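Left out: one protein chain. Kept in place: all the others.
Lettered A, B and C in written order, each chain numbered from 1.
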C-alpha cells in the first residue's frame, strides 16, 4: 500500500541533502567543539558556519543564535529565562489561549511560582484579540509570548503589529515560530521580536535540535548550568551533526520558501475546495487567508476525529487531529475550544498538513478516501440521520 | 599525516553499527512518536525498544529511563528536579569538589536559590572523603550527588559504599555516570543509586542525546514543561534516530565491556609505565588502581599543558588538558587543584583517554612524540635548567 | 497503540443500525464529550434476540460497541447485564492504557437499554 503523509506539522522526514550534510560529522569529523585539537577545530568551525547560516535565514546576527534541543526547550528557555531575569522589574506575562503546550504549560508553571499570566483570547478565526492584548499591558508586564503560526489551525498571528504596539515599553516579545519558519517569512526585524523559537524537525531537519533567536542586548537566566557552551546560555556538548543538519534545513527552507509555499498554498486551497464540494457539513477551522500555506484543518459534523484518522490510516493516509502531542488524550483540543466551531463540530476535526513533496494526485486520493470515511462514520453515528 | 585520537573522554566517533541503526529513522521511519498513524507507531515502537535496551544494560526497568538531550541536561534535571521536589523536607545537598561543571554550576545555582550545598573534598588520589561525607549528612539533607568516575583524572568513586552509608535515611542518591558507563559496570542496583546520568556521545553514540535513570518511586519536578512526552518528565518531540543510536551504543558497550576494558587497561598501564620510564619528572594524577581503564592523566614538571597539547596536535595527536569544557580557559583545572600535585605540576597536566580502537603501536608513537615535545618545551622553560 | 483485533472490529463493525420498535433503547454520552453510543435491543423470552448500535466516538468506542452487541446477542438478560469492561477489552485483544475507561462505556449503554426494557415491561 502506497502511503501518503499529510502530517508535516507533526514532523517531517529529513531531506536527503540535510542527511548528506550531517553524515561526515558522525564518524569522521566527530570532535567535541570545545577541544583545542584539530578534531575539535573541525567541529568548532562547523558550529560557527551553522550559526551563520541559521542567523542569515532569520536576518539575525550569529551571536543572536543559541542552539537548543528543540522547540520545547527553546520555548521554556525564552519564557522562563526572561521571566526569572526580569522578575525584579515585574511579574506579569501575556500569552494567548491557543499557544502550544510548551508555552502554555510553562506559563502555568510560572503562575505556580508567583507570576501573573494573562491569556489573550482569539476570535472565531483563531486570531488573537489585539485590543484585549493592548488592554492587558500594565506597568508590571515583562514579557509577551504569542506564537507566529498556530500548529493546529495554522492561523498566522499579527506579530509585527504586536511589536509596534509595545514599542518603547521595555517589554520583551517572544514568538514561537516552530510552525512558521520555512513556510512564511520570519525575518526577526520585520517581525520586531526579541526572541523566536525554532525546531529543526518541522522543516526537514533532524529531530532533537532547534534554536532560540535572542536579540543582542536581551538577557535571560539560563535553564541549564554546566560548561561555557553557547556563551554559557546553553551548556552541554554541542550536537554537531544535528546542528549542521538543522542549519542546512534552514538554508534549504529559506531558499525555496516562495516556491514551496506557493505549491503548498495551491494544494491547500484545492483541497479545501474539493472537500467542501464533496462532503456536506464540513467546516474550515481557522482563518481562510491568514493561515499557513500547508494547513487544512476541517471539522465534519457528527464524526469523531480520531476514528476518522484511524480509518484514513488504514488506507495509508497519515493525518492528525489537532496537535500530535495531544493526539493521545481524548479531550477536545484547547485550540478548537478557543475558536468554538460548535458542539457538533468540535470533536470532528482533522488536520492535514501538506509538505513540499505532496502532489495534487495525492490530494485527490486523500479527498476521496476522506469522503468514504466520513460517510461510513456518519452511517454509524446516532446523529447521522439528521444530516 | 595519520592522526591519533586519544581524547575519548571528550567525545567519541559514532560506531558504524550505531549509525547503521540510526539511518532508517531519518528519512523513512521518520514519524513523530506521539502520532496515532502508522508513521507514529513505527517511531513509538522504536522508542519503546530503545528504552528496553537502555534499561537492560543498567539492570533497570524501562519505566525508569527518561531520555534527555545529554549528560548536562540529565545532571541538571536530576539535581534541580530532586531539590525542588523535596525542598519542603529539607534544603541541604551534598556533592564533591571534583564534579563536572554540569553538577557544580547547578549546585551553585541552587545555592543562589537558598539551598545549602556541602562540597566534599577528595584525598591526594582524587577519591572523595567518605568520613567527611558521612559527617556532613544532617536532618535536612535531601540529595547526594557524587560522580561515578571523574572526567579528568578518571578516579572511580565509592558509590556503593555511599549508598550503604545512607540506607534508610530517605536521602536521594544521584551519580553522574557519564564517564563510567561502557567502561566499568554500572548496574544501578549494585551501585544502589536512585538516579544516574548518561551521555550518548561518550560511548560511540550520537551527540545530543542521553538519559536519566530514575528509580521507580523517585519523584522530581521536571525542568521543562510542554507535551506529555517521557511521562511528562521531559517534554519535546523525541529524537528517535538519536535515541535508537544511543540505545544501540549502550548495548554494544554493555556486550563488549569486559573485552574493551581489558584492552584499554592494558594500553593504559603500558602507557603510564613507558611515559614514566622515558620522561623524568612525570607524575600520574589520580588513583593508580581505582581509575577508568582508559584514563592516563599525567603532569610534567615545568611544562605547560596547553602548549604540550598544541605540539602534539601539530603531530596529529589529539589529547586534552583536563576536561574539554574548560580547555579554553586558562585557569588551573578545579580537579587538579583539588588533588594538588604541587605548583610545578599543576599547569602541566595532560589527559590521554583511550578508545576501544587505539593500539599499542599508537601508544608507542604517542609516547615518543610526547617525550620530544616535553624536551622541547623544557628547553624553552626558564626553569628548565633545574631538572 | 490499538490491537489488530480492535482495529479489525473498528473497520468492520457488526450490528450497526437501528431496531425499529426496539424493546429497549439506551444512550449514553454526549456530543460535547466526543462520545455517544446508542444501543437497541429486541427481547424474546428473556433472551436478547437482536442487538444493534450506533456510535459517535473514537475507534475504541466503536469497536467496543460492536463487540458488546455481539457478546450480548443470544444471551439472557441476566447474562448480558453482567458483561464487564474486562470481558470486552479481552475480546478485543486489550485496550491501550488511556482507553480503558472507554471500555466501560459500551457495556454500560447496553445495561441502560436493558433497564429501559425492564422499566417499559415492569419487570
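The criterion applied here is as follows: a residue touches a chain if its C-beta (ideal position, glycine included) is under 8 Å from a C-beta of that chain, and two chains touch if they have at least 3 such contacts.
Please read these numbers as outputs of a predicted model, since none were measured by experiment.
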### Message
Considering all chains of the complex, which shown ones does the missing chain contact?
### Response
A, B
### Summary
Given B:130, B:165, B:184 or B:332, the correct residue touching the omitted chain is B:332
### Task
Pick out which of B:52, B:306, B:357 or B:371 touches the chain that's been left out of the picture.
B:306
### Summary
Logged for chain A, residues touching the omitted partner chain are 36, 41, 44
### Message
Please output the residues of chain B touching the missing chain, sorted low to high.
### Response
302-304, 306-307, 310-311, 314, 328-330, 332, 343-344, 346-347, 377, 379-384
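Going forward, only the chains that are shown with their structure count from here on.
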#### Entry: Touching both chain A and chain B (chains)
C
### Task
For chain A and chain B, let me know how many angstrom lie between their CA-based centres, rounded off.
34
### Query
What whole-Å value do you get for the distance between chain B and chain C if each is reduced to the mean of its CA atoms?
56
### Message
Where in chain C do residues touch at least two different other chains?
### Response
1
### Query
Which residues of chain A are in contact with two or more other chains?
306, 310, 328-329
